[in-house]
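With one protein chain held back, the other chains of the complex are shown just where they sit.
Here the chain labels run A and B in written order, and each chain numbers its own residues starting at 1.
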Amino acid sequence: MKNQEEFQPKGTVAILVVFVITLIVLWGTIYLTLLQRGGTV
Amino acid sequence: MTAQTYSLSPKEKSFVSWHLLVAMVALALGTLFGPLQAFEHAGLNLYPFLQPLIKSYYQGLTLHGVLNALVWTTFFITGFLTFNVIYGLKRPLRYPTLNQVGFWLMIVGLVMAAIPILLNKASVLYTFYPPMKAHWAYYVGLTLVVVGSWVEGYGFYFTYAAWRKENPGERTPFIAFASVLTMVLWQIATLGVAVEMLTMLIPWSLGLIETVDPQLARTYFWFTGHPLVYFWLLPAYISWYAMLPKQVGGKMFSDSLARLAFWLFLLLSVPLGFHHQYVDPGVPAGWKFVHAVLTFSVFFPSLLTAFTVIASLEYGARKNGGTGLFRWVLALPWRDPSVAAQLLAGLLFFFGGIGGLANAAYNVNLELHNTTFVPGHFHLTVATGVTLTFMGVSYWLVPYLTGKKLWKPDLARWQAWLWFIGMIIFSNAMHVLGILGAPRRTPLGDAPYVPAEWNSRLLQVGIGGGILFISAILYFAVMIGTAFSKVKVEKEVEVPVAEALQPVSQTPAWLDRWAPWVYAALALIVIAYGPQLYEQIRNISLTSPGFRVW
Partner (left out) sequence: MSTTSLHVHPYEKRWIIFSIVLLIVFTAAVAIAAFALGIQVPSPEQRVDPRTVAVDPNSPWSNPGLREIAPGRYEAYILAQTWQFQPREIRVPVGSRVTFYVTSKDVQHTFKIQDTNINVQVVPGQVSKLTVTFKKPGTYPFICSEYCGVGHAGMFGQIIVTP
C-alpha cells in the first residue's frame, strides 16, 4: 500500500492559505467595526 | 483489501426510506416560506394571499424554523445514521422493533406539534422563548420527537454492543463509530431542553404552574441549542470524511485524525452554550468569556476536518490526473450531482465558519446579536453546508434504497449550482445588512425605521431567495421523479465508503475507547456549566406569566 507520506497535499495547503487570508480579512473587518463603535462600560 | 459487499434487507431499506420521506416532506413545506420571507424583505409581501391559511409572517417563520431546522434535520439524520450503523457494522439492528417504536414516537410528536402551529396557536418560533406561551401540544410534541430520537439511539447502542461482542478487538468501522458518537452527543446535548420542557414549559402550558423564569429557560435552551448544530453537522462530516473521498476516486487521508476530530466534538460541543447568551443580562461576563474560549477551541476540530477532507479530495483528484496547485480541483468528478452538491456545500461552509467565528467572538456579538447576520450565517451552515450535503447524499442514497435510477441527473446538478448561487447572493446580503444593524425575525418591509441605504441589499435578499426557490423545486422534482421512475438500477448502487490511506488497524486503540471520552465530556460540562446552573437554579425567580402576542 502506498504510504501516506509519499503524497504531498500541496493543493490542500494552497486552498487553506486562501481560506485563512479570507478569514483574517473578513473577521478583521468586523472586529474593526466593533472597535470603531466604541466602549460599553 | 477488498471491500466486502453487504446489503440492507428490503425491510431495513424501507425503514430508512420512511425517515427520508418525512424529512423531505418537512423540507418541502418548510422551504416554501423561505422565499416568502425573502420576498417580503425585498418589498413584495405575499402573505395577504395566504389568508386565512397562514395568518402571519410569524406563523410562517415558525413553520420555516421548525420544519427545516428541527424536522428535516432530525428525520434525515436519524435515517442516515440508521443506515450507517447497519451498513457500517454489516449486521442488522439488534432490536429493530425498538427503533420502530422510536420512529413512531417521533411521528406522533411531529403531528402533535404541527397541529397547534397550523392553527396559529404556537407562533413562538422554533426557539419558543418564554414567557411567550404556546399551546401545550407544541411543547409536548417537540419533546416526543426528541424522546423518539433517543429511543432510536438506544437501538443503535444495543446494535453496537452486539457487534462488539461478535468482533472483539476490531476497530469500529468509521461510519458506524461516527454515527453512534453523533447519537451520544445528541443525547447529552438534549438534556438541557428536556429539563426546560419538563420542569417549566409543559407544566406551565398545562396550567399546573402560573409562572416561569425566562432567563433560566434560556440557559437550559442554549445548553442544547449549540450542540444541536453539531448534531446537524456531524452527519455531513461523516459523508465528507468517509464517503465523498470514495465518490471522487480517492481515499480517506487519515482515519485516526477523523476519529480524533469526532472525539473532540463530543468533548467540546456542549460546554459552550453561553456563546448564544453573550448579551443576556442574567449571565456573568466572566462565565461568558470562559465559554468564548471553549468556543474557539471547538473551531479546532473543524479546521482539522478542513485539512483532512481536502487532502482526501486532492488525493483522488491527483489519481484521476489532476495537476497544479489549484487546477486539480477541476479533475474532481463535478458531473456527478452528488459530488457537485457536496463540494459546493463544503465551499460555502467555509464562509459559514468565518461568520460563526465572528458571532462566537464574545464582544463582537454586540455588533451582530439578533441581526440578519445570524440567519445569513446559518443559511451557510445548516441550510447549505448540511442541507445541500444531505441533498447530495440523497442523490445516491435514494437510488440505493429504492432501486430506481436517479431521475435526470442533469437537473440534480443544476439544483446544486442554483442553491450555491442563490445562497451566495442571499447570504452575502444578509451578512452585510446585519453589520449595518438590520434586525432578524422582522418583516423589514413593514418596519418604519429602515433607511434607504438598506434597499439594494434587501432586494438581493429577494433575488437570492427566488433562485433558492427554483433550486428547491428542482430538488423535489428529482426526488419525486426518482421515486416514481420506472427505470431500475442495473445492479445495486454501490455505497461509497472510502478506504483509509493507512490501514485502519493502525488507528490507535485509544481512539476506539468510549468511557474515557464520555466521562471527560461530562466532567467538562460540570465544570463549565455547573456553577452557573447551580447559581441560576438557586436564585430562580418564577415571576413571568405567559403571553400570547400573535
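Everything below uses one rule, namely that a residue touches a chain if its C-beta (ideal position, glycine included) is under 8 Å from a C-beta of that chain, and two chains touch if they have at least 3 such contacts.
Everything quoted here is computed from the prediction, not taken from an experiment.
Every shown chain touched by the omitted chain in the complete complex is listed here: A, B. When the full complex is taken into account, the listed residue touching the unshown chain is B:260, out of B:193, B:238 or B:260.
Among B:10, B:43, B:284 or B:324, only B:284 touches the chain left out of the display.
If you put the hidden chain back, the residue from B:70, B:292, B:317 or B:398 that touches it is B:292. Panel shows chain B; residues 56, 58, 61, 125, 129, 131-132, 213-215, 218, 253-254, 256-257, 260, 277-286, 288-289, 292-293, 296-297, 299-300, 303-304, 307-308, 311, 357, 361-367, 369-371, 437, 439-444, 446-449, 502, 505-511, 539, 541, 543-545, 547, 549-550 of it touch the chain omitted from the view. Against the chain not displayed here, chain A makes contact via residues 4-5, 8-9, 12-13, 16, 20, 27, 31, 34-35, 37-41.
Convention: only the chains that are shown with their structure count from here on.
Listed in rising order, the residues of chain A touching chain B in the complex are 1-2, 4, 7, 9-12, 14-16, 19, 22-23, 26-27, 30-31, 33-34, 37, 40.
The touching residues of chain B, when paired with chain A in their complex, are 253-254, 306-307, 310-311, 314-315, 317-318, 322, 324-326, 328-329, 350-351, 353-354, 357-358, 361, 363-364, 366-368, 435, 501-503.
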